[in-house]
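Here the complex is missing one protein chain, while the rest keep their positions.
When the chains are written out, they are named A, B and C in that same order, and each has its own residue count from 1.
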Amino acid sequence: MVFTTAKNSYLNDENGVRYIDFLCGAGAINYGHNNEHAKRAVLEYMSTDSILMSLDLHSTSKRAFIDAFQSIILEPRGYSYRMQFTSPTGTSVVESSIKLARKVTGRQNVIAFTNAYHGMSGVSLSLTGNRYHRQSISYGSVTRLPYDRYVDGLDSAELLRQYLRDPSSGVDHPAAVILESIQGEGGLNVASVEWMRKLRDITQEYGIPLIFDEVQAGCGRSGRFFSFERAGIEPDMVCLSKSIGGLGLPMAVLLIKSELDKWRPGEDNGTFRGNNLAFVAATEVLQRYWRDDAFQKALGEKETILRDGLADIAKRYPQKIKGVRGIGLMQGLEFHSGDDTSATIAECFAHKLVVESCGAYDQVLKIMPALTIEPEVLRDGIAIIAKACHRLFADSRADADIGAVAATV
Amino acid sequence: MVFTTAKNSYLNDENGVRYIDFLCGAGAINYGHNNEHAKRAVLEYMSTDSILMSLDLHSTSKRAFIDAFQSIILEPRGYSYRMQFTSPTGTSVVESSIKLARKVTGRQNVIAFTNAYHGMSGVSLSLTGNRYHRQSISYGSVTRLPYDRYVDGLDSAELLRQYLRDPSSGVDHPAAVILESIQGEGGLNVASVEWMRKLRDITQEYGIPLIFDEVQAGCGRSGRFFSFERAGIEPDMVCLSKSIGGLGLPMAVLLIKSELDKWRPGEDNGTFRGNNLAFVAATEVLQRYWRDDAFQKALGEKETILRDGLADIAKRYPQKIKGVRGIGLMQGLEFHSGDDTSATIAECFAHKLVVESCGAYDQVLKIMPALTIEPEVLRDGIAIIAKACHRLFADSRADADIGAVAATV
Amino acid sequence: MVFTTAKNSYLNDENGVRYIDFLCGAGAINYGHNNEHAKRAVLEYMSTDSILMSLDLHSTSKRAFIDAFQSIILEPRGYSYRMQFTSPTGTSVVESSIKLARKVTGRQNVIAFTNAYHGMSGVSLSLTGNRYHRQSISYGSVTRLPYDRYVDGLDSAELLRQYLRDPSSGVDHPAAVILESIQGEGGLNVASVEWMRKLRDITQEYGIPLIFDEVQAGCGRSGRFFSFERAGIEPDMVCLSKSIGGLGLPMAVLLIKSELDKWRPGEDNGTFRGNNLAFVAATEVLQRYWRDDAFQKALGEKETILRDGLADIAKRYPQKIKGVRGIGLMQGLEFHSGDDTSATIAECFAHKLVVESCGAYDQVLKIMPALTIEPEVLRDGIAIIAKACHRLFADSRADADIGAVAATV
Partner (left out) sequence: MVFTTAKNSYLNDENGVRYIDFLCGAGAINYGHNNEHAKRAVLEYMSTDSILMSLDLHSTSKRAFIDAFQSIILEPRGYSYRMQFTSPTGTSVVESSIKLARKVTGRQNVIAFTNAYHGMSGVSLSLTGNRYHRQSISYGSVTRLPYDRYVDGLDSAELLRQYLRDPSSGVDHPAAVILESIQGEGGLNVASVEWMRKLRDITQEYGIPLIFDEVQAGCGRSGRFFSFERAGIEPDMVCLSKSIGGLGLPMAVLLIKSELDKWRPGEDNGTFRGNNLAFVAATEVLQRYWRDDAFQKALGEKETILRDGLADIAKRYPQKIKGVRGIGLMQGLEFHSGDDTSATIAECFAHKLVVESCGAYDQVLKIMPALTIEPEVLRDGIAIIAKACHRLFADSRADADIGAVAATV
């Protein structure tokens, strides 16, 4: 399977077959493939021999992005951050955030959570939970805590509080607490508002930088620009990448509360931090989609379509599907068995839908359409899933109902 | 305060003042200071120019100890272990156990518990919980888990099971799980039988060596020779030191299930592993106290005296004392405030009782008399504590009762 | 200073001032800014809504790049490698190489050299020498060895051999030896051919993967495509980034001997590994510049112009300049004092030349023009340096000569 062209919610392979894309570059294509607005801005930028690569130096396109991000995203939400352009990948922005936290606090230990995914480079991998990616190598000091609702009856924020309070707990006061508000790779686990607020209170009480990894859940994916907005909190650092670049071009930004910005000049540097094509596309999509609340409202409507469609499927195959997970346009179906997820993915692919799994056992069918998807295309995609499930899981009794399901979505 | 002589439960300072000893070398003097039987055996051994120091080589006194330990301790309990004579300190025997577990499993991570105390050398310190001793240095891979009943509503054995089962938990399968069945320094926290059994089941299921650190709680301190006997389980390794040497002479032994004994010759060596004076004393006390169950029965009676005496004190000052902790002859009073513990210790010392505190906040008055203590000396010591509390905490209303308390014990 | 447009060897700021660029994106712009061939290919690619971002999946542009790289670069040189598209930064490709080496060998220790620069993320930073970037945090196992000719009289390859041979050296057999054939950031230190061959022999003898970090010195910068070609050796892994992307677009490739490619599917993944714009530009420049040896021949001529020009300057100010360093189009002037380097940089900038320093003390003026630079522009740039030095360092006696120097270059 070799892809050639792509437009908005569609992917085309070299045989001219068209697929609906419910993977969207693992969340890097929130505004659709070759988003026309962003693409035109990039083509225009290039056609004038504008600078493409500017290291950590200033460029007009970088300045324009900073201005747009401050005025369109941060100020209306009452947030105040400095912006560091880190190396242009999700794992790199996490690396920079932890390096800064360790430098500022003089501490080593970092608290990360079960089922977390923070990337594949050295420090990020030490924070990531997945054993398939982790190697049996030694990692620096990381204390693993259960994510919200990881096991029944445990409030892991309270456990953290006890660890910090107890001078004999054996958990060293950490340089940072890092988390995803919604664990994308980890299985669409959604942290509760109360738990996040408690983490914010505890970290404030103990002077511990709180870092939100918004690489996958940020940039509107959760239904709001930042996925932690729903908790009404302000983290100390925020990691952005993937869709921040507008068109799927490599880019990453670290938001830093000014009191933590203790970098010396050039201390944390890198070659590809000035990827101006990404800056241009990033600025364009901010201006196009986030200036007012129309885009976010439309997101809410699509979130409902997706939830209802998935719920309809889930309730038909309770023996196969545990339920619907996630929020915004990162929702999914949790199967009892990862084998059924795999079978569903294959069946969808055979019917021209690209979709992937997540979760510790690959048990969750993860649906991440473009945020700009037209409602009817969204419904088409859901219908493909519904039919796939029907073919795979329905016994003859249920046959009659499938038309109704497909119609619903 | 400079000590000069000591006999059984008494310490004498250089001014000829005599103290009852409820500290007992932090658990290294279970058989009393200058235990007459052990001392005579040592004097006789030395008087014939018997070898004092024999490295890792064989000596007649080492052989005698091995024979006695196998026949008196292990065989009657149905346990089967090889014995490694490690460097003669508690921290060294823990180091050897972890080194062996890492070698055998090829894994690095070790699971240790909140409030654990395993010693002060590199690896042991990484397992120890106390922040005062730990430095802000980096430690190898250690995953900290809550000890039994550390926070309400959490079954940490189940949490461990989930960590191991979940391929995305972020907790690497460990080289070992190490714990104290009763946390001495950590505050006389007693693991429940159910929790220990569950740990044994889980570690067996996942092929993880389970190590009991019996340095303080072993050698009869808990009321049985091994403190884990009460759970009816057999650990994969057992760390013994402190009172194993009979007279307070440096000695340590690691018990190893034969299938784990993968040491190559001399791989884990050390100079003072052949401290023959300790072997002689150690053999003597095994033969003297553990050949039948009389000693253990007497322990049970003294355990009751101690519990009843402490309970009597505790109930008089509920505003100061939370309750009685511990089992066997390692029991204590938990105060609400470490300041009150300190005041009680000072008051006891002024009245010729040596006793110390433990716990994360030094809030527990820890009472560890010699196991050989005469019941009347035990009662004398408890009475000193009762009077100290009375002087410190009693208001006038309670004055009338103190005679009764002292009489009870 | 805010840059707006850039073309070939020129940068333009927002005031319309034009600069010659001797920095070239720290080596990421080997083919000139907005290289016309590469730019046109990219514009054409985009104009058809070709896929921009394809994760680790296949795309026609990735396939085209692989084919071009194999047939144009690897096969003619007799090299045989598999190609892994890692996250698109220099530090990420290094991370992947070390992760793979540790996985394949089951060892942890890595040997890196003094003055090395391998990037800023966790593992790469542990390999990097510079204290300004390193923090006082703990790093995994890295053994530091002196680079070739680091101290007089020491053959550090022989020292490595002795470390490996001696079972008591304390240097654990490593998972990898990683080095730059020319240390760019480290001060334009050029490893000798003999030393590199010896490293190759030793690592082969002991079964240790030898990794060349060609991020800066590769892609023609040294005068050949790979900087290690001059030693006639084949490393086990080669890290490529920076100019591999043709236009300064983020991209990185790891070359792996097939016997080391033990990755399981998706084990080392990342979002931006399918940056198709970079693939298109990368393919274009390979086909344009490396199909025959004309480009490399021209490089050799420019290398001579640069060396002669720098030597001329160096010999005029022996009290200030120690000598000429480097090879190919990564050469420089080593000053006795970093202050003089800084002054020269500022003076050049004032006269419209962008150039930077390197070395432990920022004592080396590092000159990295585009490989495609016209000889006359190269001479213009050198003349600016010559005049800057003249203004800064010449006493009146030397005044008369400056015309001649400028004329020479």
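Throughout what follows, a residue touches a chain if its C-beta (ideal position, glycine included) is under 8 Å from a C-beta of that chain, and two chains touch if they have at least 3 such contacts.
None of the values given here were measured: they were computed from a predicted structure.
Trainee: Please identify which residue in B:60, B:162, B:296 or B:342 touches the non-displayed chain.
Mentor: Of the listed residues, the one touching the omitted chain is B:60.
Trainee: Which residue among B:9, B:84, B:126 or B:143 touches the omitted chain?
Mentor: Within the whole complex, the residue contacting the unshown chain is B:126.
Trainee: Considering the whole complex, which of B:9, B:89 or B:156 touches the chain not shown?
Mentor: Considering the complete complex, B:89 is the one touching the chain left out.
Trainee: Which residue, C:73, C:94 or C:112, contacts the hidden chain when the whole complex is considered?
Mentor: C:112
Trainee: Tell me, which residues in subunit C touch the chain that this view leaves out?
Mentor: Subunit C touches the missing chain through residues 106-108, 112-116, 127-132, 134, 136, 138-144, 146, 150-151, 153-154, 158-159, 162-163, 166-172, 186-187, 359-361.
Trainee: Across the whole complex, list the residues on subunit B that are touched by the chain not included here.
Mentor: On the subunit B side, contact with the omitted chain comes from 1-7, 11, 14, 23, 25-29, 33-34, 39, 42-43, 46-55, 57-60, 63, 87-92, 95-96, 99, 102-103, 108, 119-126, 132-133, 135, 137-138, 140-141, 215, 241-242, 247-250, 264, 266-272, 275, 277.
As a working rule, only the chains that are shown with their structure count from here on.
Trainee: Please compute the C-alpha centroid of subunit B, do the same for subunit C, then give the distance between them in whole Å.
Mentor: It comes to 60 Å between the two C-alpha centres.
Trainee: Please report how many Å separate the Cα centroid of subunit A from that of subunit C, as a whole number.
Mentor: Each chain's C-alpha centroid was found; their separation is 33 Å.
Trainee: Among all residues of subunit C, which ones touch two or more of the remaining chains?
Mentor: 137-138 - these are the residues of subunit C that touch more than one other chain.
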